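A protein chain is absent from this complex, but the other protein chains hold their places.
Chain naming follows the written order as A, B and C, and within any one chain the residues start at number 1.
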Amino acid sequence: MRLEVPVQVRWSDLDAYGHVNNASLLTLLEEARVSAFWAGGPEGSPTTAIIDAGPGATSITVIARQEAEYLGQIPHHREPILVDTWVGHLGGASMQVCYEVLSPDRTELYARAATIVVMLDASTGAPRRLTDAERAAWEPYLGPPVDFRRG
Amino acid sequence: MRLEVPVQVRWSDLDAYGHVNNASLLTLLEEARVSAFWAGGPEGSPTTAIIDAGPGATSITVIARQEAEYLGQIPHHREPILVDTWVGHLGGASMQVCYEVLSPDRTELYARAATIVVMLDASTGAPRRLTDAERAAWEPYLGPPVDFRRG
Amino acid sequence: MRLEVPVQVRWSDLDAYGHVNNASLLTLLEEARVSAFWAGGPEGSPTTAIIDAGPGATSITVIARQEAEYLGQIPHHREPILVDTWVGHLGGASMQVCYEVLSPDRTELYARAATIVVMLDASTGAPRRLTDAERAAWEPYLGPPVDFRRG
Partner (left out) sequence: MRLEVPVQVRWSDLDAYGHVNNASLLTLLEEARVSAFWAGGPEGSPTTAIIDAGPGATSITVIARQEAEYLGQIPHHREPILVDTWVGHLGGASMQVCYEVLSPDRTELYARAATIVVMLDASTGAPRRLTDAERAAWEPYLGPPVDFRRG
């Protein structure tokens, strides 16, 4: 199962070529990831999964690696673009988050990407194991990882 | 009349103090302005006003001045913050856009700001007058400009 | 006396109009301010003034207001642009930092701006008075504030 996460492109995400800058794409992925996988915190909106991260949480998440294939240039859209998000792998203290980035009408595939996220204890900075609750929440979103061309 | 424009804070808008960076606030205002005042373009979502700007348009907009009072630090929110947006002044080739930035539940006022936007012809780069259609579209949103303290 | 602070424009500071985005200009001012007025921290490079802020410091700085006039569009430059930086006012727990933003060869004035910075105690979050050492360090850079047109 994949989560379809709408993410708004900002005018300032474009660079002088008129398309979303390559680094800004990773910011869009980060927004999809945070929206999909972080617990709600004070504002408490329900989330599909329950990672305890973000400001004030007892865990932090760090990125261990990231890979992206850029298939098409992303123009400005008034409507949010769609980031299909799923889990490629659940490790001991880490997970691989996978993405496909699509136009608002889903007719164009802009990018494929994957991120390895490591959970750290916020007080010690040491990796901490995924909790049973986290595993249970994410397993429905497990699927085959992105198959990068790596030409 | 004011437009209440929801704008999503991004994780990367926060700086190492854990709050929205002062420059990122202007990006949030820009998103409110674009959402409120630009014509729809290809995706064609209806807009309240019709400025012909953005990628591919025959006009561009430049910022002539900008002023902001920061009243409270903006934390990360899962829900969009709200940017009340209105027009403080309609000039010949320019307009003043005013903003109040509020928490998602409208209980906290984070900032007040104003931007002077100048319309330019995209081909010549020269200022161009507001059209009658633009004036008609924006007049309902005219209101008293932000009263800055400038202490 | 003014400090001439070189600041590198990044490719990603440009937006789809091909010029430095209005919010990115404030990031450039922030870089000038940090470079001019923060104490060195672990790397310990000498600074002209000694504000105790930044990561790990016992003080933090927050922005109370900011004002900018955009006089010309800033293109990409390989050479750093120059941000003339000085102090417009020293208050009890705050200071006004003033800027003029110039092309690398100083022939073009791109912007004038001013920022009111408030010093907070990092542990309590309450404003703290400027220290005598800070006042002594900054007084040589006192000069008349920016005279905004506010037309």
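Definition applied: contacts are C-beta pairs under 8 Å (C-beta built on N, C-alpha and C of every residue); 3 or more make two chains touch, one makes a residue touch a chain.
It should be emphasised that the depicted structure is a prediction, and the values quoted were computed from it without experimental measurement.
Undergrad: Using the contact definition given at the top, list the shown chains touched by the missing chain.
TA: Missing chain, whole complex, touching shown chains: A, B, C.
Undergrad: Who touches the missing chain here, A:A16, A:V83 or A:M119?
TA: Missing-chain contact among the listed residues: A:A16.
Undergrad: May I ask which residue of B:L14, B:A68 or B:I116 touches the chain that does not appear here?
TA: B:L14
Undergrad: Taking the entire complex into account, which one of B:A23, B:L82 or B:A137 touches the absent chain?
TA: B:A23
Undergrad: Identify the residues of subunit A touching the omitted chain, counting contacts across the whole complex.
TA: 16-17, 21-24, 26-27, 29-30, 55, 60, 62-70, 73, 115, 148-151
Undergrad: Need a quick check: the contact residues on subunit B for the chain that isn't drawn.
TA: 11-12, 14-19, 21, 23-24, 76
Undergrad: In the complete complex, which positions of subunit C touch the hidden chain?
TA: Subunit C touches the chain not shown through residues 8, 10-12, 14, 18, 27, 30-31, 34-35, 38, 40-41, 43, 45, 54-55, 75-79, 104.
Going forward, only the chains that are shown with their structure count from here on.
Undergrad: I'd like to verify one number: the distance from the centre of subunit A to the centre of subunit B, where each centre is the average of its C-alpha atoms, in whole angstrom.
TA: 28
Undergrad: Rounded to the nearest whole Å, what is the centre-to-centre distance of subunit A and subunit C, using the mean of the C-alpha atoms as each centre?
TA: Comparing mean C-alpha positions, subunit C is 34 Å from subunit A.
Undergrad: Which residues of subunit A are in contact with two or more other chains?
TA: 11-12, 14, 18, 76 - these are the residues of subunit A that touch more than one other chain.
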